[in-house]
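Left out: one protein chain. Kept in place: all the others.
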Amino acid sequence: MSTTTSTTSPSGAEGPGRSRGKAPAGERVADWADGRLGIYSLAKANMRKIFPDHWSFMLGEVCLYSFIIIILTGVYLTLFFHPSMNEVVYHGSYVPMQGQLMSEAYKSTLDISFDVRGGLLIRQLHHWAALIFVAGMFVHMMRVFFTGAFRKPREVNWLFGFLLLVLGMFTGFTGYSLPDDLLSGTGIRFTQGAVLSVPIVGTYLSMFIFGGEFPGDDFIARFYSIHILLLPGIMLGLVVAHLILVFYHKHTQFAGPGKTNKNVVGMPLLPVYMAKAGGFFFLVFGVLAIVSAVATINPIWNIGPYRPDMVSTGAQPDWYMGFSEGLVRVMPGWEINFWGHTLVLGVFIPLTVFGLVLVSIAVYPFIESWVTGDKREHHILDRPRNAPTRTAFGVAWITLYFISLIGGGNDLWATHFDLSINAITWFVRIGFFVGPVVAFIVTKRICLGLQRRDRDKVLHGRESGIIKRLPHGEFIEVHEPLSQEQLHTLTAHEQYQPAEIGPLVDENGVERKVKPLEKLRVKLSKGYYGEESQIPKPTVEEYKEITSGHGHH
Amino acid sequence: MKKLSARRRHPLAALVVLLLALACTGGLYAVLAPASKAQADETAQSLTIEEGKKLYAVGCASCHGTGGQGTSDGPSLVGVGAAAVDFQVATGRMPAATSQAAQLPKKKAVYTQAEIDQLAAYIASLGAGPAVPTEEQYGPEGADIAKGGELFRNNCAQCHNFTGKGGALTHGKYAPDLEGVAPKHIYQAMLTGPQNMPSFPDGSLSEQNKKDIIAYVKTVNGEETVSPGGLSLGGLGPVSEGLFAWIFGLGGMIAVAVWVAARTAKARKS
């Protein structure tokens, strides 16, 4: 994109072809590139591409920039890190580890932290950026979810984004395991136990992953190549595809005056977004650098080298793995023995639920589009209140996620809020089932209440806060009518009609059998768009009747 | 820290160590020699016990029984030794307000050290138990910090966390934070196993082991402890790190994003 800046200089008024030779140097370089890469056609489509302004549209940028920062700092770290499990004796500069036996991986991480100038800063930058990268993806995904930005034509990009989130989690996991410290080693041990719980093939998988018994000598080197090559490689490809699709589909926008499903309103990439998005990269990088200057992350020198017979309390994974940790912690210890085999449900069920929770949000767009049967493109975003069932589902999902996350830190909540760890575990066990249901119902109610308020605002105007006394003594509040912009914005959303089961008898009088799937779809559609689930938006007729009838008050 | 290790390798280090060793030997002699003399002073000792007994009758007997044999409200104190008394009373855990709490917290001591010594002497007279440790048992001289770290991770970290920040036990019980706990009290806790903490007698964890552990705790969990990377966030690991990343990291970036995307103020049309 940097090559395109030179092409805007206003001197390019000369004719095409041979006269290019006389152009300024910048243009000559661009011409050279265009002759080989065809950059002008690319620039024509994209250089002045319009992007809408909204803070929540920048969440994806937080992720993109964190990802770039992670790659930059990660490359630096590979220059000093030794992915080896060979045991060595430490004689570096950190006194409380003098003479300790540790793996080369751990020792090189200590060296990066204490002996390489700036090494500690880059390590902390890398790790903080990773935490914020995944947190950013999570919030970005929620933004897309609650505004319905996943609808056609963006379902594939939703899936790309989802895959990035999952891969990000596992890249993070393989990454924080590399220093071979006591905390991450405990996490690896947990992983090995979880792998063992897989029916039939568990022990084989474990032997193959660890090159034999746990911990063995191999997993650091293996995780290293997965962490620095395999997963980031796939992620880089997905990020590029994700961005290409964003450009291709053009960004969604909220409803408003002049904004339609057939346009996108905003400011051009060059220069405004070049400066804003480019500047935002530096802002994100700057914030991360300052965070890394003032706050420690993963102080492995305090944690100590890994030993499979040692452990510390407060053994948690990084936050994005926390909800799986919570699922494992609150699961009752079910184990079934039969015909000389053991089914380790206490571990395997949480492992399965972990996948199901993630998949449930990933497939949601397809379920919703099946229920609505709507095959049109949608570029205008929904306000969350205008899709109550979707919003309620999303909040229920987040509730489930965060209740599990709380379960993952139950020991720390116990010590810091003077609670019993057993009570918290029971709270999470019950909350796991009850919480999402309550959240669903409450959210839907709130959405409907907000829809009602919007309706009142459109029909009766905005509450002005001015109290007027009428001649006969009654007090009323003056309502100001809304502007046309506001009226349009508040009525721009679409409302579906609930689906119905088609005629049971076709035109030839032959009885048609209703498939169970169709019944389900109609039922879901009633739940989504039935009378209980949305407030009809005001119609022109209603508005005219009220406004002409007795003025505004 | 580097300076310390660098000095160790200094050619003069051997001389310094020799001098230190001589000083220690001399010091030890100075401490031990009068000890045998004190033994002779039996009257002073019995007087102390007598004072302790009076204090005991007023402050402790209601729960632990008049002769220290224990009641339903408090365990027997016969054979717990002076170390246990010194730990429990000097850290304010005893006297306790109630016997119903999941765990007795550390609080301000009610008795002066002289009174505590008297109480300890009285309880010790009821039955043999661990004595109050001396400075050279828990002091930092001759301790191997790194070895202490390894021992700490094997014996203590499972309850007290990597650097002794504390952790949860079952049903509201907890292992307390070790910051600010006097070396003597750490030693006594290991020796006597207060409340639900298991004891680590010398046959399990030698005197030198205990010394190493105390030196390690004081190095990594003291007021002067250096946290090279910045805020230690409580030393609690990924949970506090995750909260920090969400609130200050992502929160900060969203605040910046709001600024970037906000409309610039328009000139007022008059």
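As written, the chains take the letters A and B, and residue 1 is the first residue of each chain.
Throughout what follows, a residue touches a chain if its C-beta (ideal position, glycine included) is under 8 Å from a C-beta of that chain, and two chains touch if they have at least 3 such contacts.
Simple rule for what comes next: contacts and distances are computed from a predicted model.
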Write down which listed name, "Cytochrome bc1 complex Rieske iron-sulfur subunit", "Tryptophan synthase beta chain", "Heme lyase CcmF/NrfE family subunit" or "Putrescine transport system permease protein", is the UniProt protein name of the chain that is not shown. "Cytochrome bc1 complex Rieske iron-sulfur subunit"
Among A:202, A:232, A:304 or A:322, the residue in touch with the chain that has been omitted: A:202
Among A:24, A:118 or A:233, exactly one should touch the missing chain; which is it? A:118
Which listed residue (A:44, A:375, A:469 or A:513) would be found touching the missing chain in the intact complex? A:375
In the complete assembly, which of A:233, A:286, A:355 or A:530 touches the absent chain? A:286
Residue positions on subunit B contacting the omitted chain are 1-3, 151, 154-155, 158-159, 167, 169-170, 173, 175, 193, 195-201, 203-206, 209, 224-232, 259-260, 263-267, 269
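In this section, only the chains that are shown with their structure count from here on.
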Let me have the rounded angstrom distance from the C-alpha centre of subunit A over to the C-alpha centre of subunit B, please. 44
Could you please specify the touching residues of subunit B with respect to subunit A in the complex? 1-2, 4-5, 102, 144-150, 153-154, 157-163, 165-172, 174-175, 216, 219-220, 227-233, 235-246, 248-250, 252-254, 256-258, 260-263
Residue ranges of subunit A in contact with subunit B within the complex: 53-59, 61-62, 93-100, 113-114, 120, 124, 128, 131-132, 135-136, 139, 182-183, 276, 279-280, 283-284, 287-288, 291-299, 301-304, 307, 309-319, 322, 408-412, 414-415, 418-423
